[in-house]
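In this view, the complex is presented without one of its protein chains, the others remaining in place.
Let's turn to chain A:
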């Protein structure tokens, strides 16, 4: 908690403009595929389909695939960008905020099934996981390394900046 708080302070210093800017809408806190089931007061657990995503015809693997395809910079993390709940996720967000690109995020702590789906998709065991232009780039160590050696700048340069 203290670490997250501290990193927020640091991160304000670096990119205060980003904190107040809403991130790409539907993905941020993006639990749109869950809403159909869990927010319906008339449903009961007993009546849920065995696979809750089946009813909409969208599997979590599809959700992940669509996420990384539709969002030039997609991060699956613990917590949300302005309140990361893990030092590694915090670090990754801090690095990405150096660049003027839209950042889309999902909080895997909110959904263990999504967490598994992302791991299966990337064959990578830990979080955060960062995808740029549909390509898996790695976790916080790698993104930091790419930031330091200029590779990240190169990779992000043709992504149009946020409003």
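One rule holds for everything that comes next: a contact is a pair of C-beta atoms (placed from the backbone, for glycine too) under 8 Å apart; a residue touches a chain by one contact, two chains touch by 3 or more; residues count from 1.
One rule holds in what follows: contacts and distances are computed from a predicted model.
Asker: Refer to UniProt and select, among "DNA replication complex GINS protein PSF2", "Ribosomal RNA-processing protein 41", "BolA-like protein" or "DNA-directed RNA polymerase", the name of the complex member that is left out.
Answerer: "BolA-like protein"
Asker: Can you list, in ascending order, the chain A residues touching the missing chain?
Answerer: Interface residues of chain A facing the absent chain: 1-4, 78-79, 85-88, 109, 123-126, 136-142, 145-146, 148.
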